[in-house]
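Moving on, here comes chain A:
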Amino acid sequence: MLDAALCVVRRDLLLAWRRKSDVATALLFFVIVTSLFPLGVGAEPTLLRAIAPGVIWVAALLSSMLSLSRLFAADHADGTLEQMLLGAAPLGVVAAAKAAAHWIVAGLPLALIAPFIALQYDLQAALWPVLALSLLLGTPVLSLIGAIGAALTLGLRGGGILLSLLVLPLYVPVLILGAGSVDMASAGMGGEGQLLLLAALLVAAGAFAPWAIAAALRISME
Partner candidate 1 sequence: MSDYAFYLWGAYGVTFVVLLLEVVFLWKRKREAKA
Partner candidate 2 sequence: MNWFWYASPQTFYPLAGRMAPWFAGAAALLAVAGLYIGFFVAPTDAQQGEVYRIIFIHVPAAWLSMFIYVVMAFWAALGLAFNTRLSGMMASALAPTGALFTFIALWTGSLWGRPTWGTYWVWDARLTSELVLLFLYFGFIALQAAIDDPRRADRAGALLAIVGGVNIPIIHYSVVWWNTLHQGASVSVSKGASMQSQMLTAMLLMALAFWMYSIAVSLVRVRCVMRERGAA
């Protein structure tokens, strides 16, 4: 089972490496979106410091979501997905592995880039670890939940936008907890509560989402 998972992760990472531009554009989207907000609301530092966690988190949500439609599309187009459905490895394991690869490529970099964005927003340096940690815990949840949506909308017209409509309401708790952790930390009350809840969400998503992704793939592929 672990072999199958590692094989899928390695394959997806290799494919992503071959198409570095796809990965890079999603990350660039994250940076560009966060640059737009000061242009829209004004560059006043106190305002930016206040909205920074929320803006960075929303941008992370949108960026993670944009790369989701690619998750199963290529495999679906060349028949690999069908082989995965028919193969010996449990589909849930394969699904979890694909979500993990998506996170490594589309979620983890966000957590690493976020401190630089926080710098642009004049967010206190003491809060950067909380921000990065919240993204580190939250982006895998986004990948897992998003994969359910990607599997459900496989091959549909209007797929990308439809995917957003399905998945964004489900992202709300992650957003609230993620941005909230930084807000709490900045208010001096420590963000540990929210971070622990995020970790709980991660565990729950890790346990249940693969089943849902597999079920969704079977529904979309028959």
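How were these candidates chosen? In short, all candidates are chains of the complex that A comes from, given by their letters.
We adopt the following convention: a contact is a pair of C-beta atoms (placed from the backbone, for glycine too) under 8 Å apart; a residue touches a chain by one contact, two chains touch by 3 or more; residues count from 1.
Fair warning: this is a prediction, and the values are worked out from it, not measured in the lab.
Within this complex, chain A touches only one of the listed candidates (1 or 2), namely 2. If you check the complex, the residues on chain A that touch candidate 2 are 148, 152-153, 156-158, 162, 165-166, 168-170, 172-173, 176-177, 180, 183-184, 201, 208, 212, 215-216, 219-220, 222.
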